[in-house]
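Of the protein chains in this complex, all but one are displayed in their positions.
And now, subunit A:
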Amino acid sequence: MEQNNADGNLAQVRHVVLVLSGKGGVGKSTITTELALALRQAGKKVGILDVDLCGPSIPRMLGVGRPDVHQCDSGWVPVYTDAQKSLALMSIGFLLDDPDEAVVWRGPKKTALIAQFVSDVAWGELDVLLVDTPPGTSDEHLAVLENLKKHRVDGAILVTTPQAVSTGDVRREITFCKKTGVRILGIVENMSGFVCPHCSECSNIFSKGGGEELAKLTGSVFLGAVPLDPLLSSSIEEGKDFTQSFPDSATFSAISSITQTLLDSLQA
């Protein structure tokens, strides 16, 4: 019966996309947030499942604060960021009493909570469910896949920064995808170059081109490069909608072209 329930809650979810990276702090949550906002702008119904149990960032990035999570007959009701209910979010951040409390859990406990997260959230009808993951290739990732595979997983977007230190970890994530049979929808290079707001000189703080090279090397699609942009970091900090605030920026055009490519490959 639990099994049927799991299918039930995800039955009306058309596409499931994982956002992965072997490396931490490369912008998985930022890219997830911005993709979700851009998808919503394209008229889609979007859900985000934040499975980073030890460091959930999405609630802050979407500026939803710390609402109570309610339960209905079919499971937990996700938190909606707008009145139209076009962007739904579920994160462990909502379940903690104290925002500074550390979730000091070993693997098996994380696995159990993820199993619930995946099967017990009443998503309703969604065009795309984005799953934001913690860095690495361990418990959380295996648990998400085990549980989502009963339904289906369209594929994964891999996020990297341009440096070799980061692409090195992402190469391992690619091997993880191959071993677990997850299709790679493409690679996003984040923090690619910084344009000085004072003199417009572009500095490659974390080097350049690593993501594209990695895509070539592994035969994956290169979805695009998102530059470092203080405007993006500050709207993420304040939980504002970057796609609304700065529709003319280069960062926004990069994100919307990634979104379009993603939609095309999902519908193909």
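Quick note on the criterion: contacts are C-beta pairs under 8 Å (C-beta built on N, C-alpha and C of every residue); 3 or more make two chains touch, one makes a residue touch a chain; residues count from 1.
Please note the rule applied: contacts and distances are computed from a predicted model.
The complex includes a chain that is not drawn, and of the options "AAA+ ATPase domain-containing protein", "Actin/actin-like protein", "Sorting nexin-4" or "tRNA-splicing endonuclease subunit Sen34" the UniProt name matching it is "AAA+ ATPase domain-containing protein".
Screening A:12, A:175 or A:244 for touch with the missing chain picks out A:175.
Contact with the chain that does not appear here is found for just one residue of A:43, A:181 or A:197, A:197. Considering the complete assembly, subunit A touches the hidden chain via residues 1-3, 6, 22-26, 29, 54-55, 57, 60-61, 68-71, 76, 94-97, 99-113, 115-116, 119, 134-139, 141-143, 146-147, 161, 163-166, 168-169, 171-176, 179-180, 194, 196-199, 201, 203-207, 228, 230, 233-234, 236-238.
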